[in-house]
Each structure stands twice: as structure tokens, then as C-alpha cells.
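A protein chain is absent from this complex, but the other protein chains hold their places.
Order of writing sets the chain letters: A, B and C. Residues in each chain are counted from 1.
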Amino acid sequence: MEGTRVLYFDMERCVGCHACETACKIENNISIGPKWIEVVQHDVLKDDGTWTMKFMPMNCRHCAKAPCIPACPTGAIEQGADRVVLVNSRLCIGCAECLQACPFGAPQFGPGGLMEKCTLCAHRDPEAPTACEQFCPVGAIRSGRPQELSSQKRKQCLFIAAAGVTARSTGEA
Amino acid sequence: MRPEKKERMLILGAGAAGLSAADAIRSVNPDSPVTIVSGEKGLPYARMALPYYISGKIPVKGIFTGMRRDFSGRKIEYIPGDPAVGLDTHRQKVLLRSGLALEYGKLLVATGSVPEYPDMLAGLDAPGICNLWTLKDALQIKRRIEHGGAIAVWGAGFVAFMAAKALAMHGRKVYLICRANRILRRVLDEGAAGLMEHALSEKGVVCLKDTNVEHIGVLKGGKKHIVLDGGRELAVDVLIVALGTRPNTGFLHETPLAGKKGLEVDEYLGTRIPGIYAAGDLALVRDCVTGERIAHALWSAAVREGRGAGLNMAGDRHQCDLSLLMNVIDLGGYGAVSVGHPLLANNTEVYQFADKAGKAYRRLVFQDRRLIGAIIVGRCTDTGFFPALIRGVPELTQARKQKILRFPWNIAPALLGL
Amino acid sequence: MIVFNPDRCVGCYACQVACKVERGLPAGACGITVLSYESLDGGGERRVHYRALLCHHCADAPCVRICPVRAVTRDKNGIISVASEKCIGCRLCSLSCPHSIPSFNDRQQMTKCNLCIERIEAGLKPACVAGCPVAALEIEAPREISVRKRRGLLRKRCCL
Partner (left out) sequence: MQTVEIWTRHTECIIIWGCNYSAAGIHHLRYILEAKERGVPVVVVDSYVTAVASKADIHLQPLPGTDTALALGMINYLVSSKLHDRDFIERHTHGFEELREAVKEWTLKRTASVTGVPADKIARVAELYATRHSMIECGYGHQRYTNGHQAQRAVSCLAAITGNVGKPGAHCNFMEVGAAYTGFLNSARVQSPANADIKKTRLISISHFGPALRAAGNPPIRAVISWRGALITQQPDVKGMLEAIRKLDLFVCLEQFMTDDARWADIVLPACTMFEQWGIHPSYRHQYLQVQVPVIGPLYESMPDIDFWCELGRRMGYKKYFPKGKTGLDWLKELLPRDFDIKQAMHPKGPVRMPERFCLPVPHMSGRFSTPTGKIELFSVMYEERGKKFPGEWSPLPVYYPPVESRAGDPKRARKYPLHLTSQHPPYRTHSQFYTIPYIYEIDGPPWVGMSRADAEARGIKDGDRVRVYNDRGEAHCTARVREHILKGVVELDSGYYVSTGANANMLMSPRAAGPRDVGAGIMQEYDFQLDGHTIPYNDCLVEIGKAEEV
């Protein structure tokens, strides 16, 4: 998928400020509770016997072969040509089967109990950054074409969510 | 665009479609005025539950689907016993029989269907001859069969079957007068119908196939004398006529919406007049297997369409016109399910399975790599998977299909990716 | 909701027994169903997989929506339960449930998982969860599942 813009997360940069969470909530008007993107933290023992912390923002990875899609019993989750996985809330019955299938814990459940999750800011312009990228103060969330990443960075950024905007942006071209 | 706050949502009909629509409107729009008009008196009830009421399984209060406080608590106006008699699409008004004219912003026609009557026979107006359609009918039947007696059911469709079953379970002698060569011929094949007939006969129902009613008379003491076309004669206390239904669209005859088969709707359940929607038995929705426009007189379809229409009325854009045929009947634990079009015959692959004891039966019909219909008799634990599968969720891959055909008695593992 | 871990299940059916004992259910009806299925793995070995069919207590449950006599209801805690005495046995719920969860007792009344509400109120886990000898079942809120999975991923990543 050359040319596909991807969103990538840099664990070496994330400092756990949760700005992405709040930016996402404000951008998508999410209620208290569900977190389309969430920064998680983990204590790690270093080689010298002292402790340190690791942070990582987690959102929906928009997997190429998303396990939530076959898990959904009502066909409410769809993946478009741009690879963005979206949920149709009118078909969702809130059974949370998708959450059990998702290894990333991405599906969230709002006050009505229906599934909602990261849309990669699908309502924004295809070339515009997502809210989380825009408001990350340390550049831990960035988007770009995979070939723009150095191999070093690519190694650091295990988690790459495909924000396949190619289809959206080059569709007309 | 959300509708204006003051815009009245008028729902004609308090059946499954009408009430689902009201629920759906309220779920997204807690404020707009909603009015439900019912042609029948009293509280709304589930027509489906009437056979269970006459069989004695539930008390009469168990059939009601909406209580007054449900309506008042959610600020829904409920007008019972006042059927619509006219519609003025220009002034956006509905005229009720009492003379009341209701203005609307959005209108949902969900007046359901009415039973078909055979037009030829004399004597149908005698007491003890009725449909099983309204609560009034049910109360009448219940009263007449209280102290035993024989009952004839004319027709062999879903309602007839449910009536016969209900009364037989109640310990009554029941004759099922079936014009075709099998019962439930629209939804079951011979194999399945045979099993169900057998099960019925074990409960004391006599199925008279390839038979029609020639003459009806009334004997002394009120018993009905029924002459059948084969020359056989029956004397019964009650005759239930259940020969099918037609859409209840009479009051629309002067509007552009009038149509004998039902109301044409688009994929958002809107009719050709903006602001007017239709759902339930009279809405001509697309069959999700054949794609043809047809009115499915089903509870499940009415609930689904009612909800969809309600959401669209409240300002959503929710595509919801694909309807799936599904019938489920149960004879005291022995059930039959028919989903989709299991009897379709062109370019289909048909697989039939029967267990050794001759108790369970399955018919799976595929067309162009799709499952388009299924009949399941006995062993009904996995039936919930069929409607979704026919709708294409999950997709029927070749591997899945092979798994289903290898283990046809429980398709759940094949669908859950095991 | 009750979460099933297929990697742990050994197909002992203790959950089904626990459920039936707890709720006094007859044969044929149960709040949890364990399915088994065989497949060949990469090395040509036969493997048995298990999967529990459990009520998800869906937020917008089709069974609640479709029940003609409103016998299936969702309470304030989100638990979907059936009032047996109201049930007419029309089986629409079982046809509408995408997991075919509703089962029927000998009186043709629908029975299904009620999350053992009495046990939960008494501070206990549901019977199936408590009865599972290999901890393949756990009761967990969706938010907890999400947090557990997200944390777990980071932990895994940190241990690389």
C-alpha cells in the first residue's frame, strides 16, 4: 500500500500527558466513559534494577483484516476502500462481541451501550491531521507515508494504524 | 436536519410497527409531540398473542403491549377507537372517524392489515363464525369454547395453524380445513409440513387437506353445520375463518398513496409524498432475497420497519427497507422455523437432512453462493443464526458452507469461526 | 458481561451444570451453551475447540425489541431478563437473537442467562463463572475489558 498515509505512535516519545484523549473527546464530542484513544502506562524494571515507566496511546488500529468485522453479529462494522473501520450505530445492538474479538480493546461503549470507536477523524479533510495528531505536544502521534519513516523509527513504532487516506484522496485523481 | 420541536409525529396504528416507531422517535428525540391513533378500542395489544390467550397460556392482560402510563410518562398522545378515514396530503391532516382532524408534520401509516373474507358464502355472519384477528374475536372464541366443543379452522396459514394449535392444546377437537395439499404451504415444504401435520394430529387436530367449504348452516342449538367439497359434513361450535390478510389501506383511496397491494416506499421507508412514511404489514418493502417489493405481514418485519421509519421520521437517515421472511411455529416444544425463501426453485441448490428417528428435518437452499432459505423442524437451538446468515452476516464463504453442510444440525460452530 | 476465554476452556461443561443447578433449569434449557468443534491444525493434528454461547445482555437487545408481550426486559443495571409468566413461547426472540441464545423450558417459556442477579447482589460471581474450574469465564464490564487489553498490549510490548 505505497502512498497510504498511516498514523503511527512513538512509544519513545509519548510522555502520558493524555492530550490526545482530551483532543479526541472534544473533537468527536464523546461523553465521559468511552475513550476512543487512551494513554496507558506501565512500570518497567530496567537492567540496572531501577524502575521506569512506559506510555502508549492506544486507539483503533483499523486492521487490514479486522477481527471485529466478522465478530459483529449484525454486520454493523464495515471497512471502506480506505481501510478505515467504521461502525454503523443503527445496526449495532451493543453486544460487545467486537470488544471480545479485538486484541487492542478498541471498541468503546457510550452511555447508550452502543459501540463507538476511533474513526480516524473521518469527518475531517482526508489530508488533515487527526485531532490526536494535531494536539500531541511531543510529536508521539504522527502521520505520514511509511517510506518516509526511517527504519529506526519503524522499529520503534510497532503500532501503526492504517489511516488509509489514499483511497479518499486519490480516488478522484 | 432534526425536525422542528413543534412538529407533530402522527402514527396511524398501534401495532408492532406503530409502537416501535414511537419508541425509536423517543430514543433520538425526547421532545417532539408524538401521537398514536388506533382503530381499535382500548389499549394496544399484540395480535400475535391472541392464540396464546385463547389457549389459556396467558391471561388477557398479558397481551397488552402498552399501558397508559407508558404513554403519558413519555409524553406520547394515544387516541384509541378512532380509525383514520381520510388523509389530506396538502393540508397535512388526517381525518378520524369521530370527525377529529389531526395535523401532522410527519406521518407514519402503520395501519397493518385486515383479514380476507371469502366473498361467496352465505351464513358467514352467524354467531360463532369469526376470524381470529382482533381481541373481540378472541374474547368471543374464548367464551364459546369455554365448555368444550369442536372447532373448525378454515385456512391453513400461519394464523390458522396458531389457532388450531392453541385450541388443540386447550383440549378441544379441532378440524383444520386446508385448501392445499399441505398446511403452511407458503413457508414449509412437503417434508416439513408432513412432520408438523403429524405432530398436530398427535395433539388432536384433524387436518383435512385438499378441501374447501361449500356451505355453512346453523343447526339447532347454535352448532354450525359445515359442508365440505368432498361431501363430508362437520358440526362444530365455532368456525374460525383464517384465509389470509390484505393491507389495510382503505382510507387512502382518494390519495396518491392508494394501492391494493400496499404502500410503495423507498429505502428509508418514505412514501412518494415527502413526510409520509409507511411500515408494517402494508409497506411494500424489498425482500432481501428476491429483491421484489412485497408486503410482509410479519411481526418481526413490523418491529424492524417501525423502528427504521421512526428513526427516519426523527431526522436520521437509516436505510431499512430490506425485509426477510421468517416464521416460527411451535407445537409444545416441537418447533418449525422457516426463514427466507426455502421454496424458491430457480437455480437453487437444495440440501435436505432428516434424522434417523424421523423427528427432525432441515432444508437449506442456496443460490449463487448465498443461503436464501432454510426450513428447520425439531432441534431448533441454532435458529437465530439463520436470519443473519441469509442477510449476509457473516458472509457465507465456501469453507463456511462446507462446514454447514458437514455439520448441518448445529451451524453455530461454523459461523463462530471455530 | 461474562467474557469467555477460548484458550482456557477445556470443554468440561461445568458452567452448564452450575447454571442449571443454580437456576433449577430442566433439560434443554440453559443460560450458557458450550459448543465444541474439531479442526485440523497446521501439523495435521486434530484439535478440539470450544466456544461458549452466552447472553451478551446487549444494550439495544433485539429480543427486548421484538418480544410481542414485553416479557423480555432490560433492567436499570442493563441485565436482560425474562418474566416467564408473561412469555407466550412464540420464539421470536430466539430467531431475532444473532447468537440464538434464548432457550425454552418444558413449559415453552423462554429462559436465558440473567447474570445470576441474586448472586451478584450477594457479592458473588455468577454460577457459571464461579463453577468454571479453569477460569475460562470472567465477569467484566466492557470498560474493564478495554483497559485490560490495552494495558496488556503495552506490557507485552515492554517485555520485548
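The criterion applied here is as follows: a contact is a pair of C-beta atoms (placed from the backbone, for glycine too) under 8 Å apart; a residue touches a chain by one contact, two chains touch by 3 or more.
These figures come from a predicted structure and were not determined experimentally.
Chemist: Identify the visible chains that the left-out chain touches across the whole complex.
Modeler: A
Chemist: Tell me where the left-out chain touches subunit A, residue by residue.
Modeler: 12-13, 15-19, 21-22, 25-26, 32-33, 43, 45, 50-55, 137-139
One rule holds in what follows: only the chains that are shown with their structure count from here on.
Chemist: So which one's got more C-beta contacts, A-C or A-B?
Modeler: A-C
Chemist: Averaging only over C-alpha atoms, locate the centres of subunit A and subunit B and give their separation in whole Å.
Modeler: About 45 Å separates the centre of subunit A from that of subunit B.
Chemist: Return the residues of subunit C touching two or more other chains; collapse runs of consecutive numbers into ranges.
Modeler: In subunit C, the residues touching two or more other chains are 98-99.
Chemist: What residues in subunit B touch two or more of the other chains?
Modeler: Answer for subunit B, listing residues that touch two or more other chains: 388, 393.
Chemist: Quick one: in the complex, what on subunit A touches subunit C?
Modeler: Against subunit C, subunit A makes touches at 11, 33, 35, 38, 40-42, 44, 54-56, 58, 73-74, 92-97, 99-100, 102-109, 112-114, 158-159.
Chemist: Would you pull the subunit B residues touching subunit A in the complex into a rising list?
Modeler: Listed in rising order, the residues of subunit B that touch subunit A are 311, 316, 318, 320, 388, 391-394, 417.
Chemist: Going by the contact rule set out above, which residues of subunit B touch subunit C in the complex?
Modeler: These residues of subunit B touch subunit C: 16, 20, 46, 48-49, 52, 57-58, 62-63, 65, 299-300, 303, 307, 326, 328, 330, 332-333, 335, 337, 339, 380-388, 393, 407, 410, 412-414, 416, 418.
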